[in-house]
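Here the complex is missing one protein chain, while the rest keep their positions.
What follows is chain A.
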Amino acid sequence: MVITLNAPSSSATASQIPPVLATLGNSEIVLLELQGEIEVEGDSRGKTAAILSLDDDGKGKPTLRIGHNLLEGKVVSLPKALAVLQRDRSTPPDLLDVHGSDDLPSLPDSQTYTIRAIVRKKLLFSKRPMPIVGSGMSAANGKPVSLTGRQSG
């Protein structure tokens, strides 16, 4: 079986992330690394999981507020670039195939992935969260959101 990795078609670059995040190197995808997982009680759809603060120029320490926890992080350059691959949902007739240049047989079980971006920097939040006391800083939409995971540094 063959899985083809496609370069993105230029029309796919429609939605862009907030400009401040684009200072990390690409305009589509940001990787955020955390210890543990973000968990939310009940239905999580559309809920805010965290508030990310980052300086305009991409310098300075980024912070992440998850419920009543504040995490301080840093921007880390990756030793090797990462390609972010996304599985193409229903293997639609590939744009490229229209030109009759496809010499790989499109088997029914064949999958394709699109390289969405090449990422060179990530946001790393590896420190212990600091509790935020007092002040009405409850997470948006009322539901408590918590960070679970190992508490080792």
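The rule we apply is simple: a contact is a pair of C-beta atoms (placed from the backbone, for glycine too) under 8 Å apart; a residue touches a chain by one contact, two chains touch by 3 or more; residues count from 1.
We adopt the following convention: contacts and distances are computed from a predicted model.
Participant: Given that one chain of this complex has been left out, which of "EFR3-like protein cmp44E", "Alpha-1,3-glucosyltransferase", "RNA polymerase Rpb4/RPC9 core domain-containing protein" or "Sister chromatid cohesion protein Dcc1" is its protein name according to UniProt?
Facilitator: Protein name of the absent chain (UniProt record): "Sister chromatid cohesion protein Dcc1".
Participant: Considering the entire assembly, which residues of chain A contact the chain that has been omitted?
Facilitator: Missing-chain contacts on chain A: residues 1-5, 7-8, 10, 14-18, 20-21, 28-38, 40, 44-56, 60, 64, 80-87, 89, 96, 99-101, 103-105, 107, 113, 115-116, 118, 122, 126, 140, 150.
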